[in-house]
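Scroll down for the structure; my scribbles are underneath it.
Heads up, one of the protein chains got dropped from this complex, but the rest are sitting where they should.
Entry: chain A
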Amino acid sequence: MIELAGLTKRYGEKVAVDHLTFRVRPGIVTGFLGPNGAGKSTTMRMILGLDHPTAGDVRIDGKHYDQLADPLTYIGALLDAKAVHGGRSAYNHLLCLAQSNGIPRSRVGEVLEAVGLTAVARKKAKGFSYGMGQRLGIAGALLGDPRILMFDEPVNGLDPEGIHWIRNLMKSLAAQGRTVFVSSHLMSEMALTADHLVVIGQGRLLADTSMADFIRQNARAYVRIRSPQRERLLDVLHEDGITVVEAGGDALEVDGGKAEQIGELAARHGIALHELSTQQASLEEAFMRLTAESVEYHAQAGPEPESAPRDWGAGWKGV
C-alpha cells in the first residue's frame, strides 16, 4: 500500500505536484495517468524518497521510504531505463543492488532469467537496446521480490512483443496480491492493463476511480450509419423521434445503442445501408476532456498560463 497525503512539490514558482492525496492498493494494477509533464515522474521520485516533497507526506506500508530496512524488498521501481552505468555488465549492475539490500546472489540469475536477459548478462549495458535497458530496469525492480512494484512509463520504446510481455507481467504481479502502480500518458494502454485509475493534470488529482466506473461514465456508445439514400433516412429517423448528428463525410451518428431499431426502420422503408455499426467513443477523448479542463482552469486562475500541456494530445490522437 502506498499512501499519499497532500503531497506537493514546487520548483520555485512552478507547482509540479499539487496536494495529491490517494492510495495505491494491493492486488490490482493501478494506472497513473496524465499528460506529459503532469507530475507523474516527480510523484514517483517522491514516493522513493529521491525528491523531497515541499509539503505533504508519502508512506509505504505506513513508513517513510528511508525508514525501510532493505527497501528493495518492500518496493521495486523502474523509473528510468537509462539509469545504469553503461560500462557495467547487467549481472554486476544487479549484483551491486542485491548486495546493498542483503539479497542473495542467486536472485540475480533468477531475475535475469525472468526478464530474458540471461544470454547478455555479462555484456556491458551500453550496448543494450532501449527495450533491453527497460528489461534490465524491471529485473532490478523484481530483485527483492517486493510486495509493491512501481513502473514509470514501462511500455515506452518497446516493440509489440515487449509491450505484450510487460502487460502480462503487471497483471500476473497484481494477481499474486502485489501492489502494482504504473504510469502512462496513454489512456489506451491503461484501459488494457489497469483495474484502477488515478488521473492527474498539472500536478492535481483529477480522478481516482475504478477503470470500470471510468469507462461507464465516459465511454459514450453511438451508432454510425452510412447510406446512399441519406436524405430519406434522415427524414425517417426524424419521424421516429431519433436525434441524428451529421458526422464527417456522409456518415450519420445516433446516440445510444439503437443499431437494431435503426436497421429495422431502414428495412421497413426500403432504405439501403452501407454501414450500421455500434461505436464506443474513445477513452482517449474522455481523458483529454478531463485533463483539458484542468488546463483551462489553470489558464484562468494562474497569472502565467502554460502552453505546453495543450499540445500533448496531438501525439496520441491517432492511437
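Couple of notes before you dig in:
Following the convention adopted for this analysis, contacts are C-beta pairs under 8 Å (C-beta built on N, C-alpha and C of every residue); 3 or more make two chains touch, one makes a residue touch a chain; residues count from 1.
The criterion applied here is as follows: contacts and distances are computed from a predicted model.
As stated in its UniProt record, the chain not included in the shown complex is "ABC transporter permease", which appears among "STAS domain-containing protein", "ABC transporter permease", "Sarcosine oxidase subunit delta" or "Cation acetate symporter".
Among A:2, A:15, A:29 or A:84, only A:84 touches the chain left out of the display.
Although one chain is not drawn, the whole complex shows that of A:100, A:188 or A:243 it is A:100 that touches it.
The set of chain A residues touching the chain not shown comprises 45, 48-52, 65-66, 68-72, 77, 79-80, 82-89, 92, 95-97, 99-102, 140.
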